[in-house]
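The other protein chains are all here in position, but one chain of the complex has been omitted.
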Amino acid sequence: MSRRTKIGAALVFLGILHGLAIFAGFLAPYPYAEQHREFPYLPPTRIHWSGLRPFVQDGARRYPIQFFVHGRLVGVEAPGVIFLLGSDAYGRDLFSRLLYGGRVSLLTGLLAAFLSLGLGLALGTAAGFHGGWLDQILMRAGELVMALPWLYLLLAVRAFLPLHITTVQAFFLLIVIIGGVGWVRPARMIRGVVLSARERGFVLAARGFGASDAYLIRRHILPLTLGVVLTQATVLIPQYILAEVALSFLGLGVSEPVPSWGNMLAEAQQYHALVAHGWMLAPGLAIIPVLLGYLLLADTLLESRNQ
Amino acid sequence: MRYIGRRLLHGFLLLVGVSVLSFVFADLAPGDYFSELRTNPRVSAETVAALRAQSGLDRPLPVRYAAWVASVLRGDFGYSLAYNSPVGPLLWGRVRATLLLAGTATILAWLMALPLGIWNATARGKWGDSVSKVVLSFLLAIPELLLAIVFLMLAVESGYFPAGGMVSPGWASLNGPERVGDVAWHLALPVAVLVLGMLPTLVRHVRASMAEAIDSPFALSARAQGIPRRRLLFRHLLPAAANQLISLAGFSLGTLLSASLLIEVVMGWPGLGPLFLEAIMARDFAVVLAVVMLSASFLVVGNLLADILLYRMDPRIRMK
Partner (left out) sequence: MAVDSFLSVQGLGKSFAGRAAIQDVTFSLERGQTLGVVGPSGSGKSTLARCLAFFEVPTCGEIWLDGRNLCGLDRRQRAAMRAGIQLIFQEPASSLNPRFTAAQIVIEPLLIRRVGSGKTRRQRASELMETVGLARQALDTPALEFSGGERQRLAIARALALEPKLLILDESFAGLDLSVQAQVANLLLDLQERRGLTYILISHDLALVWRLAGEIAVMDDGRMVEHAGVADLLARPQHPRTRELLHAAQALSLDGAPA
């Protein structure tokens, strides 16, 4: 498989996964908070076929599966239920929550990475281009940030912020924290690129024509940072998804009733029940293909940069 | 020697910087240990203010910082309001537990990664290497959190392994070897998860470093001279790769500590992780601060050791 094919395949794969999560509102049969207390820990609903029509069965009654109902792709009439991955302790559809949870976790990862990269680009370029005291300050600041192991750092920052916050606040807070402390490595790498780019002949030549710093950065230097930014993105996004999962799992991120793969895994910690209800681990399992996709992308990009 | 001195000073200044920053942030943090009390209608505002004054929380920042530094020098590391005791004693048991976990995992992981990486590097492109790559990539994509939960579930279900803790009840009455065995039994699952988490990255890097060493001109000429493989490996190739591998060890220390934090919490290992989390929830900032400083110290010391090792091993650094 050629490199371009691999990259294309990985992108398509990741696109599908992210798409599934983004369109959770449409693809999920149920809203994430809807409880069916009469059906706790139900195993995945079996789908039966009568000819080409699918249906679910509850005792003797059959409920045909309906499409495009209530603004959602799939549904069945009450009191029938279609729990494609079973239900949790409160009778909530795990499949729906998986999709909604994915939306939170994946989006947090993406936006936090965006923030980190943006900060890293701005600060790294400033440090590399300007040099001098600005460079020194930024590098020292970076050292301070990197002085702690990343999860300790995240928890420490989280500790100094209010504990009880709304879900929306939590979402943005997570993005700001995770993305805000992660600028150092990208900044250092971009700084390196800028430092060497600054001395290149064509930059000096453009200066000779009277080009402003802004022009040089925009036209000559920034395009050279693109490679680094892309490879960093493929590395950071999965890390940040895991960071969100960890924080929400520990109760310091997004909390009930809004699902995130992290807080859903926290619920799965009823170990005696877990054996009988393995589907509670679905959020953890769902992370695997996402990471595989980014891993493939990262490896392939790294290969082509080492050429 | 001067190099080491400079690195020590640098590390020390870094820790001072971290402590100051943390102190300032803790100060800016809304609420403190007593904030929860204020929401309780039966506790009056005066009582809370009195409690604050009693614990010295109302003194100005530089005064508190100086008091904290003095406390550190005494070995107390501040005062925990939640546990009502100096922080110091709370820490040492936890630090030992975390070091035991992280240390054992590191040793085991390297013991497995080195042979595997070397084997892959020497048999590049053959089926062993490819299978290895696929399996390890898959392993890399499995979040350690998931592994930890699954392992714990199996432990609870099968009873073969304990479901948490470092020692069994009644450990004190066991004799020496039995005690070690008991701890090892408790250590098994957490270490397994950590090792499985570290392995993919380690093997990858070992493979890459060894491959580079194998392909280098001096190795090719050594082989041409007929130097036996084992001697070649240990006397020539490994030292060449050691530089990158030691850097890797220092580099991955932060990731290791972070992973171990999560696993300690999930699997009930009584290390710094659970203590940290508790303190955050209770807004016991003295403990939070202490753990922050400790984790930063681990990194500083770890990197310093790696730097010293590199310095001794690589004459090029000495020339700088």
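Letters are used for the chains, namely A and B, taken in the order the chains are written, and counting of residues starts over at 1 for each.
Going forward, a residue touches a chain if its C-beta (ideal position, glycine included) is under 8 Å from a C-beta of that chain, and two chains touch if they have at least 3 such contacts.
Note that this is a predicted model, so its numbers are computed, not measured.
Shown chains touched by the missing chain in the whole complex: A. Within the whole complex, the absent chain has one touching residue among A:L204, A:A276 or A:L302, and that is A:L204.
Counting the whole complex, the residues of chain A in touch with the unshown chain are 200-202, 204-211, 215, 220, 223.
One rule holds in what follows: only the chains that are shown with their structure count from here on.
Look at where the CA atoms of chain A average out and do the same for chain B: the two points lie 25 Å apart.
The residues of chain B lying in touch with chain A in their complex are 14-15, 17-18, 21-22, 25-26, 28-31, 137-138, 140-143, 145-146, 149-150, 152-153, 156-157, 163, 253-259, 261-262, 265-266, 276-277, 279-281, 283, 285, 288, 291-292, 295-296, 298-300. Residue ranges of chain A in contact with chain B, taken from their complex: 143-144, 146-152, 155-163, 242, 245-246, 249-252, 265, 268-269, 271-272, 274-275, 281, 284-285, 287-289, 291-292, 295.
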